[in-house]
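Read through the structure below, which is laid out as C-alpha coordinates, and then see the notes.
Shown here: the complex without one of its protein chains, the others still in place.
Moving on to subunit A:
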Amino acid sequence: MELLLDIPEKITWHMACHVADVPEDGGVCALIEGRQIAIFNFSRRGKWYATDNQCPHRQQMALSRGLIGSQHDEPKVACPFHKKTFSLESGKCLTDEAYKIQTFPVRVKDNRVFIGI
(Lines give C-alpha, C1' and ligand atoms only; values in the text may rest on other atoms or scores of the structure.)
Protein backbone atom coordinates (compact mmCIF):
# COMPACT_ATOMS: atom_id res chain seq x y z
CA MET A 1 0.00 0.00 0.00
CA GLU A 2 2.83 2.33 0.90
CA LEU A 3 4.28 2.01 -2.57
CA LEU A 4 1.37 3.62 -4.35
CA LEU A 5 2.77 7.13 -4.22
CA ASP A 6 0.65 9.89 -5.61
CA ILE A 7 2.77 11.38 -8.32
CA PRO A 8 1.20 14.64 -9.43
CA GLU A 9 0.90 15.35 -13.13
CA LYS A 10 3.38 18.18 -13.08
CA ILE A 11 5.08 20.22 -10.44
CA THR A 12 5.36 23.98 -10.58
CA TRP A 13 8.23 25.39 -8.56
CA HIS A 14 7.57 28.58 -6.66
CA MET A 15 10.27 30.73 -5.13
CA ALA A 16 9.29 31.11 -1.47
CA CYS A 17 12.13 32.93 0.30
CA HIS A 18 15.86 33.08 0.83
CA VAL A 19 17.75 30.53 2.87
CA ALA A 20 18.66 33.17 5.44
CA ASP A 21 14.97 33.96 6.03
CA VAL A 22 14.40 30.62 7.69
CA PRO A 23 15.97 30.07 11.11
CA GLU A 24 18.14 27.00 11.50
CA ASP A 25 16.07 24.06 12.75
CA GLY A 26 13.01 26.26 12.58
CA GLY A 27 10.20 27.15 10.25
CA VAL A 28 8.45 30.00 8.47
CA CYS A 29 5.19 30.32 6.60
CA ALA A 30 5.08 31.38 2.95
CA LEU A 31 2.08 32.51 0.96
CA ILE A 32 2.14 30.69 -2.37
CA GLU A 33 -0.73 31.19 -4.79
CA GLY A 34 -3.04 32.00 -1.92
CA ARG A 35 -1.99 28.89 -0.05
CA GLN A 36 -0.16 28.88 3.31
CA ILE A 37 2.87 26.61 3.20
CA ALA A 38 5.11 25.88 6.19
CA ILE A 39 8.80 25.60 5.29
CA PHE A 40 11.31 24.00 7.63
CA ASN A 41 15.08 24.30 7.58
CA PHE A 42 16.11 21.05 9.28
CA SER A 43 19.74 22.10 9.39
CA ARG A 44 20.83 19.36 11.81
CA ARG A 45 20.21 16.99 8.92
CA GLY A 46 20.95 19.47 6.15
CA LYS A 47 17.42 18.96 4.82
CA TRP A 48 14.44 21.12 3.91
CA TYR A 49 10.78 20.22 4.27
CA ALA A 50 7.50 21.86 3.36
CA THR A 51 3.99 21.04 4.56
CA ASP A 52 0.56 22.57 4.94
CA ASN A 53 0.68 25.40 7.44
CA GLN A 54 -2.71 24.37 8.77
CA CYS A 55 -2.96 21.81 11.54
CA PRO A 56 -5.98 19.64 10.67
CA HIS A 57 -6.91 19.13 14.34
CA ARG A 58 -8.40 22.57 15.02
CA GLN A 59 -7.70 24.06 11.62
CA GLN A 60 -5.17 26.52 12.94
CA MET A 61 -2.55 28.14 10.70
CA ALA A 62 0.29 27.33 13.02
CA LEU A 63 2.55 24.48 11.95
CA SER A 64 5.32 26.82 10.76
CA ARG A 65 5.56 28.05 14.37
CA GLY A 66 5.85 24.50 15.69
CA LEU A 67 8.90 22.81 17.13
CA ILE A 68 10.63 20.37 14.83
CA GLY A 69 12.61 17.33 15.85
CA SER A 70 12.69 13.60 15.46
CA GLN A 71 10.89 10.55 16.77
CA HIS A 72 13.37 7.71 16.40
CA ASP A 73 14.45 8.47 12.83
CA GLU A 74 11.30 10.18 11.64
CA PRO A 75 11.63 13.97 11.26
CA LYS A 76 8.54 15.69 12.66
CA VAL A 77 6.87 18.95 13.61
CA ALA A 78 4.66 19.54 16.67
CA CYS A 79 1.70 21.91 16.40
CA PRO A 80 2.03 24.66 19.02
CA PHE A 81 -1.67 24.43 19.90
CA HIS A 82 -2.20 20.91 21.18
CA LYS A 83 1.09 19.21 20.29
CA LYS A 84 -0.19 16.92 17.58
CA THR A 85 3.00 15.84 15.81
CA PHE A 86 3.32 15.13 12.10
CA SER A 87 5.97 13.38 10.06
CA LEU A 88 7.75 15.88 7.82
CA GLU A 89 8.39 13.08 5.31
CA SER A 90 4.95 11.53 4.95
CA GLY A 91 2.66 14.10 6.60
CA LYS A 92 1.21 11.37 8.80
CA CYS A 93 0.14 12.39 12.28
CA LEU A 94 2.31 10.45 14.71
CA THR A 95 0.13 11.05 17.75
CA ASP A 96 -3.34 10.56 16.29
CA GLU A 97 -3.91 8.43 13.23
CA ALA A 98 -7.01 10.40 12.40
CA TYR A 99 -5.03 13.32 10.97
CA LYS A 100 -2.69 13.88 8.07
CA ILE A 101 -1.13 16.91 6.39
CA GLN A 102 0.16 17.40 2.88
CA THR A 103 3.89 17.62 2.23
CA PHE A 104 5.57 19.37 -0.67
CA PRO A 105 8.95 18.95 -2.37
CA VAL A 106 11.59 21.63 -1.65
CA ARG A 107 14.55 22.71 -3.79
CA VAL A 108 17.31 25.07 -2.74
CA LYS A 109 19.24 26.85 -5.45
CA ASP A 110 21.47 29.93 -5.22
CA ASN A 111 20.41 30.51 -1.62
CA ARG A 112 16.80 30.62 -2.67
CA VAL A 113 14.12 28.20 -1.50
CA PHE A 114 11.60 26.80 -4.00
CA ILE A 115 8.44 24.85 -3.21
CA GLY A 116 6.92 22.40 -5.68
CA ILE A 117 3.15 22.38 -5.92
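Basically, a residue touches a chain if its C-beta (ideal position, glycine included) is under 8 Å from a C-beta of that chain, and two chains touch if they have at least 3 such contacts; residues count from 1.
One rule holds for everything that comes next: contacts and distances are computed from a predicted model.
Trainee: So which of "Integral membrane protein", "Cell division protein FtsX", "Nitrite reductase large subunit" or "Branched-chain amino acid ABC transporter permease" is the UniProt name of the chain that got left out?
Mentor: Options "Integral membrane protein", "Cell division protein FtsX", "Nitrite reductase large subunit" or "Branched-chain amino acid ABC transporter permease" narrow down to "Nitrite reductase large subunit" for the missing chain.
Trainee: When the complex is taken as a whole, what residues of subunit A touch the one chain not shown?
Mentor: 1, 16-17, 21-32, 36, 39, 42, 44-45, 54, 56-62, 65-72, 75-76, 78, 80-81, 83, 85, 97-100
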